[in-house]
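Here is the structure we will look at.
A protein chain is absent from this complex, but the other protein chains hold their places.
Should a chain be cited, it is by its letter among A, B, C, D and E, assigned in written order, with residues numbered from 1 in that chain.
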Amino acid sequence: MFFHKKELQYLSKPDRPDPVFARQLQEVLGGQFGEISVAMQYLFQGWNVRGNGKYKDLLMDTGTEELAHIEMLATMIARLLEGAPVGDLEKAAQDPVIGAILGGMNVQHTIVSGLGAMPVDSMGNKWNAGYIAASGNLLADFRANLNAESQGRLQVVRLYESTNDRGVKDMLSWLIARDTMHQNQWIAAIKELEAKENVVVPSTFPKELEKQEVSYVLFNFSEGEKSATGRWASGTSMDGLGTFQYVQQPEAYGGKPNLNPAPFYIHNTLP
Amino acid sequence: MFFHKKELQYLSKPDRPDPVFARQLQEVLGGQFGEISVAMQYLFQGWNVRGNGKYKDLLMDTGTEELAHIEMLATMIARLLEGAPVGDLEKAAQDPVIGAILGGMNVQHTIVSGLGAMPVDSMGNKWNAGYIAASGNLLADFRANLNAESQGRLQVVRLYESTNDRGVKDMLSWLIARDTMHQNQWIAAIKELEAKENVVVPSTFPKELEKQEVSYVLFNFSEGEKSATGRWASGTSMDGLGTFQYVQQPEAYGGKPNLNPAPFYIHNTLP
Amino acid sequence: MFFHKKELQYLSKPDRPDPVFARQLQEVLGGQFGEISVAMQYLFQGWNVRGNGKYKDLLMDTGTEELAHIEMLATMIARLLEGAPVGDLEKAAQDPVIGAILGGMNVQHTIVSGLGAMPVDSMGNKWNAGYIAASGNLLADFRANLNAESQGRLQVVRLYESTNDRGVKDMLSWLIARDTMHQNQWIAAIKELEAKENVVVPSTFPKELEKQEVSYVLFNFSEGEKSATGRWASGTSMDGLGTFQYVQQPEAYGGKPNLNPAPFYIHNTLP
Amino acid sequence: MFFHKKELQYLSKPDRPDPVFARQLQEVLGGQFGEISVAMQYLFQGWNVRGNGKYKDLLMDTGTEELAHIEMLATMIARLLEGAPVGDLEKAAQDPVIGAILGGMNVQHTIVSGLGAMPVDSMGNKWNAGYIAASGNLLADFRANLNAESQGRLQVVRLYESTNDRGVKDMLSWLIARDTMHQNQWIAAIKELEAKENVVVPSTFPKELEKQEVSYVLFNFSEGEKSATGRWASGTSMDGLGTFQYVQQPEAYGGKPNLNPAPFYIHNTLP
Amino acid sequence: MFFHKKELQYLSKPDRPDPVFARQLQEVLGGQFGEISVAMQYLFQGWNVRGNGKYKDLLMDTGTEELAHIEMLATMIARLLEGAPVGDLEKAAQDPVIGAILGGMNVQHTIVSGLGAMPVDSMGNKWNAGYIAASGNLLADFRANLNAESQGRLQVVRLYESTNDRGVKDMLSWLIARDTMHQNQWIAAIKELEAKENVVVPSTFPKELEKQEVSYVLFNFSEGEKSATGRWASGTSMDGLGTFQYVQQPEAYGGKPNLNPAPFYIHNTLP
Partner (left out) sequence: MFFHKKELQYLSKPDRPDPVFARQLQEVLGGQFGEISVAMQYLFQGWNVRGNGKYKDLLMDTGTEELAHIEMLATMIARLLEGAPVGDLEKAAQDPVIGAILGGMNVQHTIVSGLGAMPVDSMGNKWNAGYIAASGNLLADFRANLNAESQGRLQVVRLYESTNDRGVKDMLSWLIARDTMHQNQWIAAIKELEAKENVVVPSTFPKELEKQEVSYVLFNFSEGEKSATGRWASGTSMDGLGTFQYVQQPEAYGGKPNLNPAPFYIHNTLP
């Protein structure tokens, strides 16, 4: 069950409106690695944890915080949109700033949301649940989380570089710091699980059932052998259970496939 | 530039047709973490590498191999679909096996693809590029790759548990082994970059510009303090640059937001 | 800012597992009018309210409750999935119950989410933000809300009719009651705004700027005149500002359009 | 069965081309609440009506008219696109008007549709059927229709405010008037059904089967009690069957959920 | 402008309900090559024709007919759904026919549409406008149309093979015949345009501006030379302007790409 407090987790006030930047900021609200994605990802992972331990609590703590970040960004975007002009080519031709705004803003911010934030990314793509992962295997999922926080912090940093507005920069510096924490925390949780289970997910599948002769082999499918010089091409494997090998000329083990004809009632091309 | 050889990388022949399993197998061909996703993810990452070093080669080696895995799965699915029956309720009522097939199979395998594989997942969702990540920051992207290989191997293992067909199990044991390698290789590459750059992505953003007072803080937003017992709540942070803290009762730093009214021409509700 | 409590708003425990019903129940979790939709719709409307009055509080109260409903449904679905069998055609052929389950369940509940709930509908479509509305005009948006609660309650009632599980029915009776309240509350809010603004959205657009001669006309575009007998075809209009008229044979006022040829550099078919 | 007449329902001719406005106008053609949405929504509702009465006729009358509105907008957009320039940065740098157009227009209007309208919204999102509702329950569906006409008229009004082109404004004033009628007609139909069935959808579900103790309760899940002052928090409920109550501190009735471990073959994290 | 007549273009009445087949039939209503796709494709092509000649009339004639086909299929599906049972695992376990129905039907036909047709395909994917083409170049578009009618007729034929219901088969035999006509008509229109413009689209691009040395070359990128035996590998090209050639070992003309480093503010991995 959730409770809401009207106060924001952190300040979210720009120095001045900027509808062009409002559209860019949508990326970290409603984009693939935006706050909606991490909120939904952590909450679904948390709800699906079987057992009530510290991982569930950590997921719910963090997922609930991400809801606060959606709220901060929604507020910031609404403020950046204040007084956004409307207009057509005539106005754009007269005033280059209006022209730049009409081109650079998300026009749905005027037509559809009435100067409010939307659950979309910076190109106007609607948020969809194909962005998130919750598999029931926590080592897999914490890697999804670490990835999301890495991509997300990278995007916030790029946005920080794109604006001179001190209010916006102040809020972004908060989000960047929280992503620092979240990367740190998922790394800590990953290390703990890796120490317990070894590094390959899922750790519960019997080694002897996989085709072990290719479990530690790098196949050179792209001409050039620079990849042979990496740590992944020789020495003990990262899971400590094998030895990396490099195969310069990969062979085909599967033969040429020859499919049987389809039954007549399918009306495929006859052979 | 690419070249194709008709031979498959590995055997892809089931003992007998099984349209119900064919539909399930689509998950690892055209699902969120299926072979199309990793192929496209590695190739786009590879094409976007700025510099021609070992990472680019590794990405192109692996992305090109994933194309071979798409091909193996497409072939296996086409064979599992051989002789798939068609029919309506009348047939289903007479023969429970036909009933089970009509329910359990992807009916587009008959109506649309003519007993061929499709770029869709096990529920028939079309593959879409919102599944993949290629950011230009390799540490972020290798984490995306490790996640994809973890989720992917987990799914293949679950499919392995779901069938008794020895031919299918043989092919899956190959894919499981390759995912073992791919998890190992991305871990190796990640460790190398982390050693060079430290663990927080992006490493190039100046520490002093983030709100450092919350960079290592776990906020307890979900009642219950089990998460306070984890490694992420105390001790030196994983990046070695701070100390984890636990805040039992998180405060609001942002005040209540109060948005200005919209201009009249927006026709929002008047305040 | 949000806080989470581990306790559920209401009981969410089935008498026994039922993966087929779990898939059906996804509709009201992650479907077009499911709990994710209303949560996101109310929260975005709330965040975008310009002014901090009772409507904003009502939206935040209700949006926050919907998060608890997502949680109840996610928990129920996870429990309905307990012990879901895996299997292929061979098993389905031997045991009609397994056949029915493999056909009737969402197979991603096994392969992808590991027996957890997903942000998808009953056919496996990913939730997407194209389902929600938040326009900044509260009368418009409360109508969206009333529609969502009407469609949603209808779906929950249909699910109630589809199961004999007393635990499931008990939880659904809670959700049905809450939807009764939510329909009532949005009707109350709508009536208040309609009394203040009149019924046509947006009320702020000057009457004389619309083509008033067709503002209260029903055009008979589908042969047959049964619709002429309705309240909408004669008498004073619902906004009290006009008189309904019925036009039996609608005319064309716009002439035949004749588009100019495209410039050569577009390479369209030459006229 | 349908018949088409080449004449447009109303004039659709701009004073001059304006590719920037053409892109904005796409919102009400192919957006969430555009003409394609209402046409498809009314027609599917009409086809699914069981009984051939006045509601079916009304739905088919109106759905068929909406096809004419798609046509008017498609024609207007094609005319606004006439002579749209093509170009790259070099041209944009030389001529700010070309820069504004390249930014503000939908570039697919040149590259893909050859200066023709497209079934997309103002941000280029493809129209999809997740926008529409047709449930078989007409009170629910007429609320969907009233919402669609409210959101739609609001958007057309905002577009009217955004242009100075008299030809465009003339056509928009027609569409605004028709939306006035459509809001009026759905209100009339809703009132009739509400009078017959009471206001809660579906009216056929037995009252005693819902958890009646929470059927008229407003839970204060967002701190602050402004919502307690509304009509929805006290007095007789809108359906006349209960009394609104306000609960200042909502309790959790559901206990902490504790999910059983997954079977081994799922390979989730072991508890 | 459009007019609707309540009569169907052709009979649409099954011998008996069959919710499993109803779901399959959705493919040709709301799938990639279903009736919604062809209706929208022809109408948008028609509206975008610049010039009012016979092609525009043909497109509007045919697009308008396709609306009637949507209606026939919607009616058939509603009838096939009559009396569709609802139920959970308990019922499915008791009665294999109910089990088959629950697996084989689209459960949204019960929960969402109330036994009505939906704008979705046989796997429940929502129809979207990414399925259609309207480019302004009629030779290109008529090829899209011929493809759509070919894929569509193939699917209807496969559905015809899947049922024993004489009412359904009767209606499908109508649709198959109409697709025979539509394939014939687009072939006739294509031949006319090809005779006028030659066969390569667009015909208006100056030959000397393309890299003519590879305009008629088949590159052997897939090992094995069976494709060298086809008409496309030798002899005069189909446009009569060149000679087909076969290149057994394709060369790379483009060198190894070497991308410059990104600016620092992008925070990519440093080279």
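Here is the rule we go by: contacts are C-beta pairs under 8 Å (C-beta built on N, C-alpha and C of every residue); 3 or more make two chains touch, one makes a residue touch a chain.
The shown structure was predicted, so the numbers you read here are calculated from the model rather than taken from an experiment.
Looking at the complex as a whole, the chain kept out of the display touches A, B, C, D, E. Residue-wise, the contact with the chain that is not shown comes from E:Val217, picked out of E:Val97, E:Val217 or E:Leu270. Contact with the undisplayed chain is limited, among A:Lys6, A:Arg23 or A:Lys211, to A:Arg23. Seen from chain A, the chain kept out of the figure touches residues 18-21, 23-24, 27, 31-32, 96-97, 99-104, 121-125, 154-155, 158-159, 161-165, 221-224, 250, 252, 254, 256, 258-262, 264, 266-271. Contact residues of chain E toward the unshown chain are 5-12, 32-33, 46, 52-54, 56-58, 60-65, 68, 72, 75, 78-79, 82-83, 86, 110, 114-115, 125, 128, 130-131, 133, 135, 137, 139-140, 143-144, 146-147, 150-151, 153-154, 157, 160, 173-174, 176-178, 180-181, 183-185, 187-189, 191-192, 199-202, 205, 209-222, 224-227, 229-232, 237-239, 242, 244, 250, 252-257, 259-260, 262-263, 265-268. The set of chain B residues touching the chain not shown comprises 1-9, 30, 40, 43-44, 47-48, 50, 52, 60-61, 63-65, 67-68, 70-71, 74-75, 78, 112-120, 126-130, 132, 134-137.
As a convention for this text, only the chains that are shown with their structure count from here on.
Common neighbours of chain B and chain D, by the contact definition above: A, C, E. Annotation: 29 Å between the Cα-based centres of chain B and chain C.
With centres defined as mean CA coordinates, chain B is found 11 Å away from chain A.
Residue positions of chain C touching 2 or more other chains: 1-9, 32, 48, 50, 52-53, 60-61, 63-65, 68, 75, 78, 86, 96, 99-100, 102-104, 110, 112, 114-115, 120, 123-126, 128, 130, 135-137, 139, 154, 202, 205, 221-222, 224, 250, 252, 254, 256, 259-260, 262, 266-268.
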